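Note that one protein chain of the assembly has been removed; the remaining protein chains are unaltered in position.
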Amino acid sequence: MPHKISEIARVIGGIVIGDENLEIMGIADIQQAREGEITFLANNRYRKYLKETAASAVIVPIDITEGEGKTLIQTDDPYFAFMKAVRFFYPEEPLIESGVHSTALIGEGTELGEDVSIGCYAVIGRNCRIGKGSKILPHAVISDRVKIGTSCLIHSNVNIRERVEIGSRVIIHNGAVIGSDGFGFAPKDGIYHKIPQVGTVVIEDDVEIGANCTIDRATLGETRIKKGVKLDNLIQVGHNCTIGENTVIAAQAGLSGSTHIGKGVRVGGQVGFAGHMKIGDGAMIGAQSGVSKSVPPGVMMFGYPAKPRMEEFRLQAAIKKLPDLLQEIKDLKKQIKVLEQRVVKKNVD
Amino acid sequence: MPHKISEIARVIGGIVIGDENLEIMGIADIQQAREGEITFLANNRYRKYLKETAASAVIVPIDITEGEGKTLIQTDDPYFAFMKAVRFFYPEEPLIESGVHSTALIGEGTELGEDVSIGCYAVIGRNCRIGKGSKILPHAVISDRVKIGTSCLIHSNVNIRERVEIGSRVIIHNGAVIGSDGFGFAPKDGIYHKIPQVGTVVIEDDVEIGANCTIDRATLGETRIKKGVKLDNLIQVGHNCTIGENTVIAAQAGLSGSTHIGKGVRVGGQVGFAGHMKIGDGAMIGAQSGVSKSVPPGVMMFGYPAKPRMEEFRLQAAIKKLPDLLQEIKDLKKQIKVLEQRVVKKNVD
Partner (left out) sequence: MPHKISEIARVIGGIVIGDENLEIMGIADIQQAREGEITFLANNRYRKYLKETAASAVIVPIDITEGEGKTLIQTDDPYFAFMKAVRFFYPEEPLIESGVHSTALIGEGTELGEDVSIGCYAVIGRNCRIGKGSKILPHAVISDRVKIGTSCLIHSNVNIRERVEIGSRVIIHNGAVIGSDGFGFAPKDGIYHKIPQVGTVVIEDDVEIGANCTIDRATLGETRIKKGVKLDNLIQVGHNCTIGENTVIAAQAGLSGSTHIGKGVRVGGQVGFAGHMKIGDGAMIGAQSGVSKSVPPGVMMFGYPAKPRMEEFRLQAAIKKLPDLLQEIKDLKKQIKVLEQRVVKKNVD
């Protein structure tokens, strides 16, 4: 549905420079945008795209005042303004009808807050508490004594095991498993005996957990994912891990048992943590790294095994020279041999 | 159930050389096959297995005319003939009864084609279209406005999110999630704000998606998996990726957002792609590689970080020599010291 640019500017809180009556048909990234669409330019550095884009309108920072023929909307934070414009073009879809579906099964002693929605064939155990406005989508399975805060979104096929605690505004994507048994066995005579996994998982406010992630419960005590953490898909979090506030982890990363990650850490995809160690606040771990030792705060780590960034880059650069090096050493050997012969010859002379 | 070899030959389109009345009890690979069973030999190179196998009959190419005591069936393409024979011994099992199960829930405005089967407790949202002959197995969850073509097979516990489009003859295995939110957050003052993920996923004809894969929807626009792509299990496809026609990807590989893979590419297991880059048509990426740069068409890449095959092999070979190299250099140093002393001594003399 088309929107007038003046209306978009009002919604996102910006000032139109150019044709106030321009009709905008859609929204896209600056490289994909077509005529009639609106896009954004995060900062002056990418200014060249302003000329190149086919978009008819561009959301820009306030220091851009001339639009290379495009109509502009000036804002303090073009990226956040763009996000608002996206929501304006694509209003949030109701993922579930309000209320509790007739086929949802809810155990004894479970308390639902106001405006809780529970989808068809969802199952909620006994003595759970689900806070105001939370949405449990079809086919989610929530076991006994689980606590879920307010305004959560639990997608279909999510499984939340007994006694897990979840904060408010948490989003859990399809197929994620929260609270599965930790991987703990005591070997005796070559046979592995299951160690009871009686701890739990605590997920704090504003966490998002990707599709088909697995978050194991603690052996004793808790696995804790702190406020604002964002996990991509297919991530494994072992028993008794902690992940600090506002840490983000990309897809298919894995945390062995008792990995403790600090605040504001960024972890790339397919990274592995060996367990029983600490990753300092603000550290950055490159994709596919294998982290086998604790990492100090703020350090960037790369490689397998993971090393500080500059060390890893130096090594990679050195390794690239290795085949040439082998040749050089051969040459050196020859030169020395020649030298030796000369020196010996002179001695003989 | 035993079958006469003449009947098998008729079914697979081949010519019997030997005992036409031989009863065949089963079918197996050439190394596992036992007496009374039939197997195949893809080509003359593996001819020695013809002697070694315990099988009583072998499907062979037309240039093999003598069976080392086994009865033969000659065909143009022994492997495809073998596949037909397998289907003859193991007729396709009906994975679902025809029709819509009484417990399946189907939303308003959804249209089902002829001969669509929907299993027990499956849930289909509103305004979906499901084409002729498609089978939705028990406990699949399909959200609103999803389109599914003809003759698809959607296994149990598959989740297909809103607005996803799926072509014809697509197979999606258990637990796969199609259309989960892309992993997109805008950091501001150390806090990650969710970027609305309003795009979708398009899966073209003849695609197969493995168990527990996760295919994220695009932030804006679409994630697209083109005709004939085959994905193994537990693969992550990030938002806005494209995978070209007839590309095959092995288990646990991961594509970061906006990875664009060409046609006919082969990707090994556990490979990681760093995102925002292009993999050329016909490229080959070795297992566990970490691909951080675009790859030209037809190139074979290996390693972490991924390098052209010959370069990686040369490096691996050079690295193996490294410990010896360290010793050589020590020796060279000594030789030079000796030489220097001699030269200096002569100077002094």
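Every chain is named by a letter (A and B) in the order it is written, and numbering of its residues begins at 1.
Definition applied: contacts are C-beta pairs under 8 Å (C-beta built on N, C-alpha and C of every residue); 3 or more make two chains touch, one makes a residue touch a chain.
Being a predicted model, the structure only gives us computed values, none of them experimental.
When the whole complex is considered, the residue among B:71, B:117 or B:212 that touches the unshown chain is B:212.
Among B:149, B:167 or B:228, only B:228 touches the chain left out of the display. Annotation for chain B: contacts to the undisplayed chain at residues 27-29, 32, 77, 79-80, 83, 86-87, 89-90, 92-93, 95, 103, 119-121, 138-139, 155-157, 171, 173-175, 208, 210-212, 228, 230, 232-234, 246, 248, 250-252, 264, 269-270, 287-288, 304, 316, 319-320, 322-323, 325-326, 329, 332-333, 336, 339-340, 343, 346-347.
For chain A, the residues in touch with the chain missing from this view are 105, 121, 123, 139, 141, 143-144, 157, 159, 161-162, 175, 177, 180-181, 183, 185-186, 188, 190-196, 198, 212, 214, 216, 220-221, 234, 236, 238, 252, 254, 256, 270, 272, 274, 290, 292, 304-305, 314-315, 318-319, 321-322, 325, 328-329, 332, 335-336, 339, 342-343, 346.
Following the convention adopted for this analysis, only the chains that are shown with their structure count from here on.
Superposition angle, chain A onto chain B, using Cα atoms only: 120 degrees, a multiple of 5 between 0 and 180. Each chain gets one centre point, the mean of its Cα atoms, and the points for chain A and chain B are 25 Å apart.
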